[in-house]
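Following this message is one structure expressed as structure tokens.
The block that comes next holds subunit A.
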Amino acid sequence: MEAVLNLIIEKYNYWIYITLMMIGLYAMIAKNNLVKKIVGMNIFQTAVILFYVSTGVKKGATIPIIEHGHDVAHQAVRAADYINPLPHVLMLTAIVVSVATLGVALAIAIKVYHRYQTLEEDEILEQIREL
Partner candidate 1 sequence: MSEHYPALLVILPLLASFFISAAGWLRPVCCFPLALAALGSSLLVSLGLLGDVISGGPVSYWMGGWPPPWGIYYRVDYLNALVLAVVCAVGFVNLIAARPSVEKDFPEKAGPFYTLYVLFVTGLLGMVATGDAFNLYVLLEIAAITGYALIALGKGRAALSSLHYVFLGTIGACFYLLGVGYLYIITGSLNMEDIARLLPPLYESKVVTVAFAILMVGVWLKMGFFPLHAWLPNAYTYAPSPVSSLVAPLMTKVMVYVMIRMVLTVFTVDFAFLVLRLNEVVVWLAVIAIVMGSLLALAEKDVKRMLTFIVVAEVGYMVGGFWLGNQAGFTGAVLHILNDALMTLCLFLAVGNIVHVNGDSRWESLPGLFRTMPWTMGALVVGALSIIGVPPTCGFFSKWYLLLGAIQGGHYGFLVALLFSSLVSVVLFFRIFEIGFFEPFGASHGSAHGEGGPAIQEAPLGMLVPLWMTALGLILVGLYTGEIVGRVIRHAVPGMML
Partner candidate 2 sequence: MEPLSSLKPLIAVLVSLGVVPILISSRNANVREAWTFGAAGLKFLIILSMLPTVLEGRELVCTLVEVLPGVALRLRVDALGMLFALVASSLWIITSAYSIGYMRGLDEHSQTRYFCFFALALSATIGAAFSANLFTLYLFYEMLSFATYPLVTHHQDAEARRSGRKYLLYIVGTSIGLVLPAMVISYHLSGTLEFSGQGFLPRSASPILLGVLLFMFLFGFAKAAIIPLHAWLPAAMVAPTPVSALLHAVAVVKVGVFSILRILTGVFGLDLLASLHLGTAVAYVAAFTIIVASLIALTQKEMKRLLAFSTIGQLSYIVLGAALLSPKGLMGGMVHIAMHAFGKITLFFCAGAIFVATGKKYINEMVGIGKRMPVTMTAFFIGALSIIGIPPGGGFLSKWYLVLGALQADQFPLLLVILVSSLLNAAYFIPIVYRAFFVGSRETNFPDTVSEAPIFCVAPLALTALISLALFFYPQPFLDLAQLAVQALLGGTGK
């Protein structure tokens, strides 16, 4: 039991991202409303973003900006003092992508609504079947 707990606590960032991901996946599969599905999709994407961001973290490290000064600039940079900026930078792009996806998805959802006058998937499918 303790081993399991330790595993969870030590790697809690992974557990959080997996939980988030499953919540998103659940919403995408089980929810009937298209907007809820879209929200689920967004949670899913955010989970991956969170995963990336958490991998850059180091305990006791600071933001990776080297102070410009007459004496500090000459010193060697100790990587352990700074968190890894790269995953964060990557996630800036990924966030843009996820916003774009969200936008397109919502736009399409509006188009769906215009056609079927509803966003409940079962009602839409019923209408399709009747055609």
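These made the cut because all candidates are chains of the complex that A comes from, given by their letters.
As a convention for this text, a residue touches a chain if its C-beta (ideal position, glycine included) is under 8 Å from a C-beta of that chain, and two chains touch if they have at least 3 such contacts; residues count from 1.
Note that the coordinates shown come from a computational prediction; the quantities given were computed from them, not determined experimentally.
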Among 1 or 2, touch partner of subunit A in the complex: 1
In the complex, subunit A residues that touch candidate 1: 25, 28, 34, 37, 41, 44-45, 48, 51-52, 55, 87, 90, 93-94, 97, 100-101, 104-105, 107-109, 111-112, 115-116, 124, 128
